[in-house]
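In this view, the complex is presented without one of its protein chains, the others remaining in place.
We just call them A and B in the order they show up, numbering each chain from 1.
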Amino acid sequence: MISDRVRSNLRQSFSESLLPKIGLGILVVIVVMTLFAPLLATHDPTDTGHFDPETGSEYPPLGHSYETEVAVDGEFTEVTIESNSTHVLGTNTVGQDVYSRLIYGARVSVIVGLSATLLALLIGVPIGLLAGYYGGRVDDGLMRVADTMLAFPALVLALALIGVFGERPVGIPDPIVMAGFAEGMPATIPIPGTVTIVGALVIWVWFARVARGEAMSLRNAEYVKAARSFGTSHAQILLKHILPNSMTPIIVLATIQVAVIILLEASLAYLGFSGTTLSWGYEIERGQDYLRRRPWVSIFPGIGIMLAVISVNLLGDWFRDALDPNVDQSERGA
Amino acid sequence: MLKFLIRRLLQGILVVWGVITVMFILRAVSPGDPAVLMAGEGADDEIIQRVREAEGLDEPLLSQYLDYLGSILVGDFGFSWEARSEVTAIVIRRIPATIELAVAATVVALVIAVPLGVISGTRRNEPADYGATLFSLLGISTPNFWLGLMLILVLGVWYGIPYPSIGTSSFSTGSFVVEYPSSIGLGLFDFPTGRREIGFTAAVSAVLFEQSLSELGAWLRHITLPALTLGTYFTALITRLTRSGMIDELGKPYVTSMEAKGLPRILILYKHTLRNTMIPIITVIGLQIGTLAGGAVITETVFNWPGLGLRLIDALNDRDWPVIQGIVIFIAVGFVVINIVVDALYNYLDPQVSES
Partner (left out) sequence: MLNNSHLNVQNNNEIRRRKLLKLTGAATTATGVTAIAGCISADDDDDDDADPDEEEEITVTLTEFPDTIDPLDHITGDYFDIYDHIYEPVFEFDPGDGIFPWIAEDWEVTGDGSTEVSIRDDVTFHNGDTLTADDIAWTINRSVDPDFALVSDLGQFGLGSITGAEAIDETQLEITYGGAPGLAEFEFGNYARAMNREWAEDRGADEDVLSGDSPEDFNGTGPYEVVEFEPEVEIVVEKFDDYWGEEPPFDRVTFNADGESSGRFNALETGETDLTINILPEDVGDVRDNEDTDIRNVPSFRTIFCPMKNSVEPYDSQEFRQAMNYCVDQEEIIETILSGFGTPTSQPVSPDINGYNPDLEPYPQDYDMAESLVEESGYGGVEIELTAPQGRYVNDAEIAERAADMIDELPNVDCSANIVDFGTVSDENAAGLDDPDHPFYMIGWGTVTGDTDYGVQGFFVPEETRSFADDDLTDAIVESQEIEDPDERREALQEINAQIHDLAPWVFLNVQESIYGIREDIQWEPRADETIYLWEMSV
């Protein structure tokens, strides 16, 4: 599927430049956060009520303190809230541990990003391959559909789809907790189901376009013609010859689209259309009204999104530079 | 050339038709009673019954579809039962604010990105290049709602620079009201537009006719943070493209021969290389208008900017389907039109395209 030449290109550009290393480094961190969230988190991320016991106020991040006013028996009193050593990044407006939610937020972003991209691959690649291979009316039809889909801004289309189908969370069980390795962590975490499907519906057309282009150029390749003259069926040609040789640009595109989906999920959660609260985007919205006194509630999840997207973008750049397929900047969906 | 444009126009019409069809299908396949969907959040039974009759929802889907197509053709996007208003009027009312923001963001992007890209592309692997690369990497990776909040936090809260909270209208004191004609008439299109105070127009007329800079200052203060928020992704993207375009162009033989002829480098850079670089950039700008529209939804929400995006979010919260349909279709059609214009421009700058 991936040739030796590609491999050596990848290796070469990786050793030549610093950026892919940074990208890979961040990615590793995020993957570790995703896989081992229950072990890394210090608190159940959904557990509320971690407030300063005397004033009922949120804890600031470690090493910080802030002043606020609380009503005690109807009188306003200025109080200084000190940080608490068990809450490294402080707590949010409902008293949840910001650090633990940052860790779990990675899990939600990664699961949605990967599963939506995978779903889009499963929809887009077969359609694109068939259209490109057979050409003719099927192909014309696909291109018109693609043009139409591309006329909708991703976020706007996603919002319209959610407006119709509503927001449904899906509980994903956590194997580490199930196996009893992490006491007190949630056994399932809610993933925004509709958002995942809508994300796939919004980006599949990019895959269809790239797969079509590949299939079109490959269907006249010598080895494909040869295979056909031996009586190989169309299905086998598509599966054995065309698909494997189209994979490189599709993989590059998939990498970039994961970033697109992560941003899309965060945006929808921020706007309140994802149906879940355990999400970096939602956390940013939650902190919006408290920005002046408790900026940490919004700051950290934003850094989470930024790092995740940077790492995926860096890897995408690395792949593109090394493989040089025909995926250019304009093919970014968001 | 003309043939190319006509073909492009026909394609565009096909896409617009497709967009309208998609929005119709979405309504048709969505679960529940279509009349309830059209009537909006929590409408009562009588309204729902009136919607059913008025919208012909008892008729076969095909005839509903043809009706819908027909009315959009004459500029009628239907009626919002929730807002008790023509959808077209709602959309028209919200367009100026969105355009104002989008244009400001594009201007911000071009003003920052082109010089940055040129510097970065001509001084490869120097500190300036690294800086620009880092900036553009951060720019395309930062969610713009978070960026907006951080700008508010850092500039607004920590440094005390006031930012707008009630959109453009809050500072127009009414002395410079732009009166639109009571209807915009092309025969087919005939809808009331009302009036809207446009910050920019008011500001410019204050400078021109009253020699007063205060309106302009107020406008700048209000538009700066939203424009930066919306423009950053664009800025980053154009910086990247300009950089790689410059690198490509500078490697071409004509540059070497011009240098050999002794033309000043600055002239070569800005007159020739940059010009050639701009062609693909314009295309990308066209293709990225969709991103801009998506970004506008978010930016308008963060800053309460009274444009189409904010209205779309309101309509979604009210389940006001006719308005959702109207705004989405309008944005998609705007995207198609802008791309045709971009293609025409592209075609003008680089006539070979029409052959390919």
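Note that in this section a contact is a pair of C-beta atoms (placed from the backbone, for glycine too) under 8 Å apart; a residue touches a chain by one contact, two chains touch by 3 or more.
Computed from a prediction, not measured in an experiment: that's the story for all the values here.
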| item | value |
| --- | --- |
| Chains in view touching the one left out | A, B |
| Omitted-chain contact residue, chosen from B:82, B:100 or B:249 | B:82 |
| Selected from A:128, A:190 or A:249 as touching the chain missing from the view | A:190 |
| Hidden-chain contact residue, picked from the options A:6, A:22, A:35 or A:94 | A:94 |
| Residue of A:217, A:232 or A:288 in touch with the missing chain, whole complex considered | A:288 |
| Positions on subunit A contacted by the hidden chain, ascending | 46-49, 51, 56-57, 68-72, 74, 76, 78, 93-96, 166-167, 169, 190, 272-273, 275-277, 282, 285-286, 288-293 |
| Residues of subunit B in contact with the chain not shown | 40-44, 46-47, 50, 82-85, 89-90, 93-94, 156, 162-163, 165-167, 169-171, 174, 192, 194-197, 304, 306, 311, 316-319 |
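Note that only the chains that are shown with their structure count from here on.
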| item | value |
| --- | --- |
| Where subunit A and subunit B are represented by their mean Cα positions, the distance between them in whole Å | 25 |
| Subunit B residues within the subunit A interface of the complex | 11, 14-16, 18-19, 21-23, 26-27, 29-31, 137-138, 140-143, 145-146, 149-150, 152-153, 157, 237, 240-241, 283-284, 287-288, 290-291, 293-295, 297-298, 301, 312-313, 316, 319, 321, 324-325, 328, 331-333, 335-336 |
| Complex contacts: residues of subunit A adjacent to subunit B | 19, 144-145, 147-157, 159-165, 259, 263, 266-267, 270-271, 273, 281, 284-285, 287-288, 291-292, 295, 298-299, 301-302, 305-306, 309-310, 313-314, 329-330, 332, 334 |
